[in-house]
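Note that one protein chain of the assembly has been removed; the remaining protein chains are unaltered in position.
In order of appearance the chains are A and B, and numbering begins at 1 in each one.
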């Protein structure tokens, strides 16, 4: 046999079709188990993977998102009218927006020296020697001058400090909460973009006839007004299962979740967002829970700077956008179908194991399944595993000459 | 046969090698289909999975990113010079930065009472009884005092409200747009870090010789200056396919996308970002499209506070960083090779199905493929499926005694 013949043989052999030999076992118990497992696997794939998880779709999460927020409403604080510019921080309208609900205001603070608050450790004194000049207490309000002075209009004395005077702990005026804030509204405009699918969606329905008019009047309500992007603070607090009065007292951070689930195989108008609200900061049993921040307004008079210090308790809204889009695609469909078919093959492994372990006649089956090369019989041995042609001997056998030599 | 012998048998059997028996079918049609499907699957894996998707690489997306932005430029608004401190919000230089392009300024607002704007519902009145004291209209500017007053210097009357006076709707001065803003520049510094690969990259090329000088002069241009991190606002608007004059009128949110695609198997200098620009907020047919925000400057005179209210229309730039890095790794290479090999096995399933369904002689093939246990013949039955030794009987058979007993 020359090299040429070998190459020819190899080339012809290349076009042969190879398929594993299979043993058929006529056993009802095994058959039922076998088909049962197959059924479970196929059901899992069809129901869970294909229908529920939509594995036939190419998907994209985390769309590019743009959030624009604007708060509206006025409240009366004594004689002072507060409008949005005063109670909203920051004013640029990004995805995090805070509203002030209650303020502790310290008016007319100036750089100077005044008495430290009496609750600060080692602040109480009777003579100057009790106060170390230059010392800065971490919990205190400033640097000590080394003098012991009367505590404002009281009879006891505390160490004098250099700081913004008077100190907040002493001079802050606790304003009542802005009860009207429950009716403040926040307008949330959200546009998303799925770059893979080139799909752009917004949470405001384009409405040519009465768009602006509608937006001026509507308030979001899950059931009645699901397409209105204007949310009452009271509604948000209610949905987040928080008491508004409690929020006014301590402040809090509330997440506004915008969820986009878009099946792009359906009509684009089906791709609308749902909203949910949840308090984000922990509160139970926690010291310093809630949300507050300080800021100041600076003024100048006769060259001297003074400020109004404001400790603000409020609601911080964090707008968080989740998105998922899917559209039919051939590659994931093929891959998941192939995976499903492969997994069905796993049934054989499980059934084999059952067959070879639990069914009584396993020895015989295993012998027939496993062709042991140490037991190749001498030609004279008659015990063989032949394969009979069982079905339709009378069928057309004329083409058998092509490949099979009987 | 004792237990000991059984264990010994089992132990020896453990080291046996098992391989499925395969039937070879010499059928050109089937062979071509079989090899064709195999070829498709292998091509898919080599070309798409390995070359295009780089499945041999371990990959990481979403790098840690740090963005620092700074805007530059001066514009003249009447006699007033606006510099960066006045038209940029917020000033801290994070990944969201707004430039004011046009302002509606209301000077000298003070707390007090004045007439409500005539467009507010139920604001028009002829006598005090038309105005309910204490009422706050959602679309209005403050709380009604219950009086009916002349509308500024007009002859008609509206309800008086307590608010910052005069009201913005009446007193705001519309300033012309900052035409010079088209030449404002924004410097975007971006550093990313892939924690898995410990790779740190920045969008500014370290250039020892003339770095600072280059950064002072250059403007980004996709073709001419791809490594310059300074962007003209006009260029950004142009790339986002927006008219700058239109942006000046309504404002808008533009995304600046920085895309890092790093093949870490190549030279690190290949790992450079590309930039793209796209308008993020929807605009077509939408009421209240665009981007604007209000803020105020507070002053004090003789103990009385007053403010300048500014409604600012502008561009908000959202810098969004995408990143992907890949580097050769042995585990994904093995896993994907194994998946490829398994998938090639799927060909058999498809070809089996074709063979057993469409090819004429399927009965014979299926009989030969399926060894039906109900048809185990009596020892005397002569019809068997023997396997012949066909190739090179003359080869060295001396070692056959090791495992095969002929």
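Worth a mention:
Here is the rule we use: a residue touches a chain if its C-beta (ideal position, glycine included) is under 8 Å from a C-beta of that chain, and two chains touch if they have at least 3 such contacts.
Bear in mind the structure is a predicted one, so any value in this text is a computation, not a measurement.
Residue B:76 is the one among B:32, B:46 or B:76 that touches the chain not shown. The set of chain B residues touching the chain not shown comprises 1, 14-26, 64, 66, 68, 70, 72-74, 76, 79-81, 83-86, 90-94, 180, 183, 185, 187, 189, 191, 193, 200, 202, 204, 206-208, 211-212, 215-216, 297, 299-301, 331, 338, 341-342, 365, 368, 370-376, 378, 382-392, 395-397, 399-400, 402-404.
Of the residues in chain A, those that touch the hidden partner chain are 18, 20-28, 30-35, 48, 89-90, 96, 98, 111, 136, 138-143, 162-164, 253, 255, 257, 278, 280-282, 284-288, 291, 293-296, 298-300, 305, 307, 309, 316, 318, 320, 342-343, 345-346, 348-349, 351-352, 355, 360-361, 363-364, 367-377, 379-386, 392, 403-406.
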